[in-house]
Each structure stands twice: as C-alpha cells, then as structure tokens.
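The other protein chains are all here in position, but one chain of the complex has been omitted.
The chains carry the letters A, B and C, assigned in the order they are written, with residues numbered from 1 in each.
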Amino acid sequence: MNNQPRLTLHIPEPPARPGDHPDFGGMKLPKAGETMRPDVDAAEPTMRDMPFGLIRVLDDGHHAVGPWDPHLEADVLHQGLRAMMLTRAFDDRLFRAHRQGKTSFYMKSTGEEAIAVAQSLMLDARDMCFPTYRVLGWLMARHYPLLDLVNQIFSNAGDPLRGRQLPILYSARAYGFYSISGNLGSRFGHAVGWAMASAYKGDDRIALAYVGEGTTAEGGFHEALTFASVYRAPVILCVTNNQWAISSFSGIAGANETTFAAKALAYGIPGLRVDGNDFLAVWAATQWAAERARLNLGATLIELFTYRASGHSTADDPAKYRPADEALQWPLGDPIERLKEHLIARGEWDEERHAALQSALEDEVRAAVRAGEAIGTLGKSKPELGSMFEDVFKEPDWRVIEQRREMGV
Amino acid sequence: MNNQPRLTLHIPEPPARPGDHPDFGGMKLPKAGETMRPDVDAAEPTMRDMPFGLIRVLDDGHHAVGPWDPHLEADVLHQGLRAMMLTRAFDDRLFRAHRQGKTSFYMKSTGEEAIAVAQSLMLDARDMCFPTYRVLGWLMARHYPLLDLVNQIFSNAGDPLRGRQLPILYSARAYGFYSISGNLGSRFGHAVGWAMASAYKGDDRIALAYVGEGTTAEGGFHEALTFASVYRAPVILCVTNNQWAISSFSGIAGANETTFAAKALAYGIPGLRVDGNDFLAVWAATQWAAERARLNLGATLIELFTYRASGHSTADDPAKYRPADEALQWPLGDPIERLKEHLIARGEWDEERHAALQSALEDEVRAAVRAGEAIGTLGKSKPELGSMFEDVFKEPDWRVIEQRREMGV
Amino acid sequence: MPVMNMVQALNNALDEKLGADPDVLIFGEDVGYFGGVFRVTDGLQAKHGLTRCFDTPIAEGGIIATAIGMGAYGLRPVVEIQFADYILPAFDQLVSEAARLRYRSNGEFWAPLTVRTPYGGGIFGGQTHSQSPEAIFTHVVGLKTVVPSNPYDAKGLLIAAIEDDDPVIMLEPKRIYNGPFDGHHDRPLKTWAGHPKAEVPTGLYRVPLGKAAVVREGRAVTVLAYGTMVHVALAGIDEAGVDAELLDLRSLVPLDIEAITASVRKTGRCVILHEASRFGGFGGELSALVQERCFDHLKAPIERVAGWDTPYPHAFEWDYFPGPARLVTALRRVMEY
Partner (left out) sequence: MPVMNMVQALNNALDEKLGADPDVLIFGEDVGYFGGVFRVTDGLQAKHGLTRCFDTPIAEGGIIATAIGMGAYGLRPVVEIQFADYILPAFDQLVSEAARLRYRSNGEFWAPLTVRTPYGGGIFGGQTHSQSPEAIFTHVVGLKTVVPSNPYDAKGLLIAAIEDDDPVIMLEPKRIYNGPFDGHHDRPLKTWAGHPKAEVPTGLYRVPLGKAAVVREGRAVTVLAYGTMVHVALAGIDEAGVDAELLDLRSLVPLDIEAITASVRKTGRCVILHEASRFGGFGGELSALVQERCFDHLKAPIERVAGWDTPYPHAFEWDYFPGPARLVTALRRVMEY
C-alpha cells in the first residue's frame, strides 16, 4: 500500500462563482427529437438508457419535433401560456409585496413555470399533486382564486388556512393540491401511499409528487421510491432539477456523478430526463408516465431539467454564491418565451396579443393584491384569534380548552 | 380514462411457501468467468451493466476461471477455509447454548461465511469494518479470542462489553470491527464518515460496511450512498442479499424489480454483483473495490448474492414461511463446501485433513464455551454492578452518581 | 366470555375491524404471511386477503409516510413498528407530518392512522429492544398516545384508536403480552388465565381515549402507572401495605387530568411509576401537573420511580427495571414524610 497515493477528501465545486463567467458549454445536450420514446409497457431493461437522454420537443426554430411531440391543440397551449404568465406576474408582484413589508416571506418559481402548469393541465381533476413550494403553476392552471392566494400570503382574516402557515405553503384539496410543509421531501412518500390507496380501492386516480434536486438526498426520497417500486404504485415522482438548492449547486446532491433520472435505475422503474423549460416535453413525458400508472404498470421517475432563475426566496441573495448573469446563460432558455415563440411559429399567436395578455394578467394580479390589502396585510388583519386553538385534534382536549380560556378567547 | 382498467394494488409474493416445492430454476445465473472485469479506473458509463452480471470464479468443476480469478496462494485459501469452518462450528455450538438456556439470544451466519471471511482477510488490519450481526467471520478471520465472544454472549463477568449489549452485538476496535447495534442500517453512514475522515487526514485506511438486502430500504442506506458518491469516500458498501429479511422475501425489498447492485447506478458509482458463496469471487470483487478506494477513485457498492441457510435468529422458525428444504435447493451451493472442493481440486486438501480440521475446530469452540461457562452463563455471573452507570458520558453527571448511590453500588 | 391474552385480544380487534370496515388495512415488517414477530397479525392475511394485511420494506419512515398518504386518501391504516426502539427513523414523519397535517391544512387533510408498537423491557432484549419512548411522543402536539395494561383494554383501546380521526400511537407493553408481570422476575411466569381483564367480549367495543381506570381504590397515596407498571404497582402497593389508590392512565394523550387531580386531592400523596428513564420522562409532566393542581393538598413530595438515566443494559435488566422493591421504598418514604 505504501507506494499508493495518500487519500484526499473530494469536495465538489460549481464551475462558476461570483466574478467568474458562467459557462454551460460543457453541458451535453441532446437535440430536440433525439431521445427515443419507448412504448409505455416496454420492458425495464430496454429503458435503462432513458435517464441519460433528454426529452426535448421544441427545436431551435421553435417547432415541435420528434417522437415525444404530444400534438397538442392550440387551445391547450394558450391555456398553458396564460397560466405560466399569470404565475410569473403573480410571483413578481408578491415578491415586491414582501419588499414593501406586507408579508414575512415569499418564494418564486421563475424559470420553472412550464413544469407545474403542463403537469396540472395534463392530469385529471381527480388526481392529486403533492407539491413543493415552487409549483404555484399547478394552482394557476386550475384557476385557483388569486385572492385566496393573496390572503394566505398575508395571513389575514380571509386566509383560507386561517393564519396557520408561512406564506405560500398552500393547501387546496379541491384543486388536487396537497398541504405543503416547510420540511423538504417529507410528503414524497405520502403521494405513494395515496396512490397505493387508490389502487387498493380499485379507483383510477393517480398521484404526482415533486421534490427539488437538492432534496433527493433525503432518506425519505429513497423510501418513497422503494415503496412505489415494490407495490407498483400509480404515481409520478418528479425531481425538479433547477441546479441550485439555496446556495448549494446540484453537484452537492450528486449531479457530477450521474443524472437525477438515473436514480430510477435503483428501483427498476423508468427514469425520464426532460427539458423542464419545454412545455411540450414536460406534457409528453407526464402523459407517458400517467398512462403507465393508469395501466397498472407502476411508477415513473421524471427529472425536470431546469434552472432557478430567481433567488431561493426573499431571504436569499444569489449574487453571493453564483454569477449574477448565470440565469441568462442557461442554454435551455425561458419556458414562457419558448412556448410563446412556438405559438407564433404555429401562427397561433403574436407579439401584440402577448403584450395584451401580459397586461391583462398584471391587472388581474394587481386587483387581487388590492383586494387582499383591503382585508389587510400581515399583522394588520388576522383570522379570529380563537381559531389558533382549533384543529390540533379533531376535538379539542382540555389543554387547549384551558389555554384558550386563559387567553380569553 | 373510462375504458381503462381499474387500478389494483400489487403485493409481491415469493415463488414458494411452506408445502410448495422450492424452485430456483427461473433464476438467471451467468456462468463462472462470464462477467467481465473492468479496469478499476474505467469510466462509469462503461460499467453500467456490471450490476446485472454476477461475478463468479469457481466453476462447476471447482476450478478458478475467468478475469476475476484472484490467483490466491493456497495459504490464504487455507486461512479462509479455517475461519469459515470455525465460524460455522461456533455458530452451531452457541445456537445450542441458547437452546440450553445459557443465554438470551443468538444469530447464525450459516451459508454466508465466505463473505466476511474473504473480506476480512483481503483488507488491511488498519481498515475498519462496519458490521451487521451476521459477519462473525470477520472476527474469526482475524483470530479474535473465542472466549471473549463467549463471554459477551453470556453477558458474564468476563464480557468485554461489560454486559451492556445483547449477545453477538460485538465491538472490537483492535480488530477493525465497529460497534454493532440492534438498529438496522444505522451504521452504514458511519462507515462513509469514517472513510471521509481518513481521506481528510491524508491517511490510507479505508472502510467497509454491511447491510442486509432487507435493510437497503432504510433511508439511511440512501443517505450513506449519497455522501459516499458526492465526496468520493474510500469505502466499500456491501449488501448481503441472503434472500430473506426475517420472514420477508427479497421481493419485499425490491428484488423483483432489479438487482441490489443496481442501486449503485443511482449514485454513479460501480455496482458489482457477486456470488457470495464463492470465496474467490468475494475476494476478487473486494480487492477491485479496495484498489479503487485507495486510488482516490471513490466508493463501490457490492451485492453479495447468497442465501440465509438458517433461521433469522433463535427467535425465529423459518419453516413457518418458507419451504423447509429451500436452503438445500440454493443453486450456488455452500461456501465452505465449494472452497474445500476447490482446494481438493488444486491438490491442496483432502477429506481426511478436512475432517481433522473440523474436529480440531469443534474442540477449540468447546473449550472456549467451557471456559465461558466456568465464568458463568447469563445471569449466573455478571460484570460489576456499578459499571452499568459508567460510560453514559465520559464523566458521570449527578444523575447517575445519585442513582448509583441509591442502588448502593 | 372468551379468555384471551393481549396478543389474542389485539389480533381479535384487528380481525373484527378488518371485517367491519373495508377502509381498514394493516401493514408493517413481517406482519403479512408470517403474522408478525409477536404474532399479533397471525392469520389475518389468510383470512382477509393479501392487500388487507401485508409486509413492507424495512423502512419505518416509509411505513408511516405511506400510512399518512393512505389516510389522506380516506383509508384507516393500522401499521406495526416491530419494536418501539425502531420507531425513531419515523419520528419526523410522525411529528412533522402526521401530527401537523390537520392543523396546517386547516382541516382539509388529516392522518387517521394507528401505529402499534411493542415497547418496554423485561425480556432480555438489550438496549434496542427494551426502550419506553412515550415521552418523546407526549410532548408532540397533535399526537395521541395510549398504553394498555390488559387484554380487555388492549382490544378496546385499539378499536377506539383505529376509529379515531387523529394519529394514535399505541405502545404495547410486550412484557405482558402473554401474562401479567409484577416485576418479580424470579417467580414463575403467570398467564392471563383467570385475570378478570382477560375476559374479552367478541364484537366491537371501545375503551375511550382519555379515560384512566381506577385499578385499586385507596385513601393514603395515589399511584400513577401505565402498561406493565400497573402490575408492578399492584405488587408494590401490596408489599408496602399501604392503602394506595392506583390509577392506570391507559391514555397519556389525551390525559385524564380530572381523575388524577381528584385522586391526589383525596389522598394528598402521589407516586409516579414508569419504566422509561427518569430525566425528562413522562413522569416529569405528571409530577408538574399534580403539583400545579393539588399543591395545597400535598402532604409529601411527589415521587417518581423510573428507569435509571442509563441505557437499558442486557446484564442488568433487573437492576434497571423499576420493580416493586423500588416502589415500596418510595411509598414508605412518602407515607413517612
């Protein structure tokens, strides 16, 4: 052993830090249309290279190409575009509301809007999404009332969650949107259990769940995948790889060693790697996975390859740890721009209509925020105080009854 | 969706239950010598089929064949054979000691002896093993005193762990053997941390850790592999796939969907699948992984394909959940028999010497048990009572000082 | 009336709930074909079918997460954690998810799961098959924790737990699965036969969560206990020869504060008995509550008799275990105060 090198501890580092020039040139990106589309019932061994491809539909000329083209009606694309634009307009406005002191916290999904919007539109109303904090698009695509969002963010008297939760940790059962919590990843396994319950009951509803690429390191991620694989749960398990987990680049989660989609290989389930900024690709991959799930073929893991164009949250300043212009260099572009250009290329859209829609959506958001402000921003208006003692259990026990009395409410 | 089938919940079941005829005929087993041996510094993408092969060296005629033949001296093989036979003799004797009421619990490693013995001999004295309860062979290969084992099992005045632990949950730092605990899998990550520490210090020591195939489902397994991969820890992570986890067949851990070695693909590290009943194959795979580790090339996952020939523990009756003769049908035979036949085929061994060794080892074990009994079996002799209040912390605090006083010791 | 031990009573409760409610299902490590390492689910898969009672991967966090998701869908999962010592990998799921889902979603989702798990020592299980983790659950808002001490209560509490719309942890004192145990480990084993609480009615009945049982009436001192310790308490009271009132708490959360308060106000003395380590144990909460609510009635300090502040050592099981002798000492001290 003595003439062998001394061991050294390897700590991964991102290619560029503040002051460096961001360079995605080394990134190997298959062309649109290049990655094959297996049959949904293809044998697992034949799909083992899927995690190393990249499902892309929109080419550089904004045309839909290749085996994954879902051949969507323009109508669906218009719905998608609108929901994505609404998501971004809402994010921008509410982020500013935080800066103005109107609430305690906010998180944007800028650059990632295609993911939740396409998946929300693709799945059924009766299916259930187990969200992260970065999939507002799901609710936007399903026309969740903006005012309810604003009231939740302001924790005011109109808050549908009665002030219980940090801003944006929504719950919206009627919209197929499970309760979010601050804890990363701890609902991934709930999606599997929910899907198993649907199968147990002979129902036809399926579940979809999200985690960020950083969160894939949690043990619960593995446990959820193990259960999903063993019981062939009808669930779509999504990893939103936006390259960053607060200040940690994806290499800290293992991205330098393999893809996140490759984690599917550990469980013998298909792992798709998808351009997350390509609305059509996200739709197509989701459709494929949903079909598998509904045919009792089990779970699919989907890595949605994207980029977190904004800071992590209002508490974050990304210029401290990555080049300020890194987002602009992202080789897969902006999902809204790309869908817009596709519609224009199809002759279904133009710049004027786009600008008009943009300003209509901004108005809609502004009106909702005004209505929320009229009820009250954080601390200026509250749900009924006594409600803080409700729902600890279905029926209160003597502890909260006594404590509520002590508070005099 | 309406003309689609109703969902059903899939619960995996083993091929045979008590009363059925065990049939391993469907098992796809590559021939000895068939699975290729990549260079230790081969690129990860070129090794992605390794988890689906099976590294075997001993062929049906008991000859060592193929690229993985480690070309070992007979001397090493004799050491290995002796340690394996000693392990089995000890297991049999102490299992009976439990039946005779001499202790509270025992677990055997029958059928799996090649694994720990080969790995213990292959690695260096300064390396560290993070064991399970089924790798007694590690200590046997390194000549750990039998009497210390017996005393630990009897929790008597001679117990090196002073009565703190359930029988067989040894700790033997000087033998490169980390403290075992009843909790499954919770030391897998310690091995990674230990190996990272070695790398941090520029040392050349590496770590090896075990879990059973059932335990791979625990979240900690995934977290350990994630850290091992991200920091390229010099560690060998072993899954002992003995087909059973108490009464649950390996399909409950995902074996029907893919191999356990394939879990390596999730982390971009090599995953070797090895005939765990083939001493030479285990040695060769371990050597390959150790070389990688020492060359700063990082971690390897090894699935050791074997069969738990005995019950789970003294508390278990396997005839309740699997065919009574399933062990005999195991297509990869018995590790001791196979190494013995190989030595005979090499002209280095014969039946007489084998029988003589067997009875010498039985004598050795009997003598150790007698010596342990002379000190005392469980409850008949104890370490000093006051010692139960020591080592909670390095220095006792007032609580244990007061409580010890209350006990009058 | 059928006579059952605790294992049979629990099995019977599960059997009847599986039969009565198609939304009830059972899973956990080795609970399926084999019927569980303590045999509590014996025969249930054969009788009710593969999907009603099945084995899981060894991942306690995954088991609880799956159960929460099923609960959110509308099922009533009953899961087994093989030993309470191994519930810790699921602690985050229990605390951050099961216990908080109803509150944080303003009642949109909830987690009506029941977690059964054998706990406690006295079986030479060593450090990791002997622990009593109740205190780390009782502090968690949103979790209920119950502990039966006999077959009748075991069945009734389990049915009540399954029917409850909130997460319930049922700690099953494994030392008394097959017979009551009073701490005299050197005496012959007893079975449940002949014990009045081993008469277990067929059919669904409930022991309500939140109601203690007065096991023995008395005027001199109140003893609070649960699980195995109820039997130890009876022995200790007997040996001390004091006119003690013994409360079997049965449910730690919700706690029957009225029964406790009424008893201590009557007796003026209180001794708390549990097997878990003393420091930070549930006895601290009980002591604080009693002191707060019965201060003027107290004639002597409230005493705690509990496991030592060490792990549970294999060789010294009976030195760690707070048996009748330790209770007798405490009772005498309290009475002589």
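To be clear about the criterion, a residue touches a chain if its C-beta (ideal position, glycine included) is under 8 Å from a C-beta of that chain, and two chains touch if they have at least 3 such contacts.
The structure presented is a predicted model; accordingly, all values stated were derived computationally and were not measured.
Asker: Can you pull out the displayed chains that the omitted chain is in contact with?
Answerer: So, spelled out: the chain left out of view touches A, B, C.
Asker: One chain is left out of this view; which of B:35, B:132, B:151 or B:165 touches it in the full complex?
Answerer: Final answer for the missing-chain contact: B:165.
Asker: Can you tell me which of B:156, B:181 or B:241 touches the chain that was removed from the display?
Answerer: Answering carefully, the residue with contact to the hidden chain is B:181.
Asker: For a quick check of understanding: of B:122, B:196, B:239 or B:343, which residue touches the chain that isn't displayed?
Answerer: B:196
Asker: One chain isn't shown here. Among C:36, C:142, C:227 or C:324, which residue touches it?
Answerer: Answer from the full complex: C:142 touches the omitted chain.
Asker: Please pick, from C:55, C:85 or C:153, the residue that touches the omitted chain in the full complex.
Answerer: Counting the whole complex, the residue in contact with the absent chain is C:85.
Asker: Residues of chain A in contact with the chain that isn't shown?
Answerer: The missing chain touches chain A at positions 9, 11, 13, 17, 104-105, 155-156, 159, 162-167, 169, 181-186, 214-215, 217-220, 245-248, 252-254, 315, 320-321, 378, 382-383, 385, 388-389, 392, 399-400, 403, 407.
Asker: Can you name the residues of chain B that touch the chain not displayed here?
Answerer: 128, 160-162, 164-165, 169, 171-173, 178-179, 181, 183, 186-198, 200-201, 207, 219-220, 223-224, 226-227, 230, 391-394, 397-399
Asker: Name every residue on chain C in touch with the hidden partner chain.
Answerer: 61, 85, 88-89, 91-92, 95-96, 100, 103-104, 127-128, 135-136, 138-142, 253, 276-277, 279-289, 291-292, 295, 298, 300-304, 309-311
Definition applied: only the chains that are shown with their structure count from here on.
Asker: If you take the mean of the Cα atoms for each chain, which one ends up farthest from chain C?
Answerer: The chain farthest from chain C, judged by C-alpha centres, is A.
Asker: Nearest whole angstrom, what separates the Cα centre of chain A from the Cα centre of chain B?
Answerer: Measuring from centre to centre gives 41 Å for this pair.
Asker: At which residue positions does chain C touch at least two other chains?
Answerer: Answer for chain C, listing residues that touch two or more other chains: 51, 56-57, 59, 61-62, 89.
Asker: Which chain B residues touch at least two other chains?
Answerer: In chain B, residues 9, 11, 217-220, 252-254 touch at least two other chains, as defined above.
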